[in-house]
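Yeah, one chain of the complex is gone here, protein chain that is, but the others are all in their spots.
This part shows chain A:
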Amino acid sequence: MRSIRTIRLLAAAVFAGSVAIGAVAPAFADQTLLNVSYDPTRELYKDFNVAFAEKWQKDTGETVTIQTSHGGSGAQARSVIDGLEADVVTLALEGDIDAIAEKTGKIPADWKSKFPNNSAPYTSTIVFLVRKGNPKGIKDWGDLIKEDVQVITPNPKTSGGARWNFLAAWAWAKQANGGNDTKAQEYVTQLLQHVPVLDTGARGATTTFVQRGLGDVLLAWENEAYLSLEELGPDQFEIVTPTLSIRADPPVAIVDGNVDKKGTRKVAEAYLNYLYSDEGQKIAAKHFYRPSKPEVADKADIARFQKLKLATIDDFGGWKEAQPKFFGDGGVFDQIYKPAQ
């Protein structure tokens, strides 16, 4: 008897719940937008989405709900290829958006020209996170291959961030050796021998360095490094900016095939354009991304970014050339990687 009553109660609760959700949902949003992004942008888009939804409502009177999906950049690209109906993608690497374009045709091949700055509204770079007081005296890339230094970086095969790390190291070594690629390769080979653990993603590497206490220096996205500093208190870590690094541009694109089907093109375009607006640039700078228009961001936020020389991916012939050459099957990474014994 009692179980019947429980079931009835449950059924009533479920019914009431579904009615409540049904009644609320239509009032909730006129449009929904799905932004498929990579891991370390979680905090950025949380802020940005709120700001955009407000602005959209003010401009058009419509409400918009923005869903954001985060994960490893490559894995996210694969979900879109396999049919996740993203309206916009904001990923870590051009190559990932290219892959979507190639495999599905839902993004035009010339997507990079659709938004300013090669469709990269904000950029970042690779810096060093070291333990407080910098006990190993790490100042620049050359110090990373000193005898007792352990370097933490994720696996370039699975992590977009790690590919930027690798290329930044290469760019520095090449410059230090008067543009000699063989010398650069020697340096990177040595560097990899100082890596005790290869995590699969940038967040995992941060955890290894910060929580597990492994390693003397973490190669990290600048925004991740600042975030770790903010989260864990600056009394434990320091950021060291090398003399030369690489400009990492995480690109954005509209997934035309999906927005046309869903009728969300207008709001998707507005969403990405808003990243370039004064407000969007301010939010990016607040979350430690270097805005493409630094003049509109808060001065205090901009002051945190140290000046340094930046190589770009174009120095490597663009991702189309660099990806297979360095990180493809049998590429440079595969050739030089020998685990430390």
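Here, contacts are C-beta pairs under 8 Å (C-beta built on N, C-alpha and C of every residue); 3 or more make two chains touch, one makes a residue touch a chain; residues count from 1.
Methods note: contacts and distances are computed from a predicted model.
**Student:** Determine which name in "Protocatechuate 3,4-dioxygenase subunit beta", "3-hydroxyacyl-[acyl-carrier-protein] dehydratase", "Sarcosine oxidase subunit delta" or "Sulfate transport system permease protein CysT" the UniProt entry assigns to the undisplayed chain of the complex.
**Tutor:** Protein name of the absent chain (UniProt record): "Sulfate transport system permease protein CysT".
**Student:** Touching the absent chain in the whole complex: find that residue among A:L214, A:V296 or A:L310.
**Tutor:** A:L214
**Student:** For the chain left off this view, which of A:G83, A:G105 or A:P196 is in contact with it?
**Tutor:** A:P196
**Student:** Taking the full complex into account, find the residue in A:K55, A:H70 or A:K103 that is in contact with the omitted chain.
**Tutor:** Once the missing chain is taken into account, the touching residue is A:K103.
**Student:** Give the residue, chosen from A:R42, A:K55 or A:R78, that touches the chain omitted from the document.
**Tutor:** Residue touching the chain left out of view: A:R78.
**Student:** Just the residue numbers, please: which parts of chain A touch the chain that's not shown?
**Tutor:** Touch with the absent chain occurs at residues 72, 74-75, 78, 99, 103, 155, 157-158, 196-200, 204, 211-214, 327-329, 334, 337-340.
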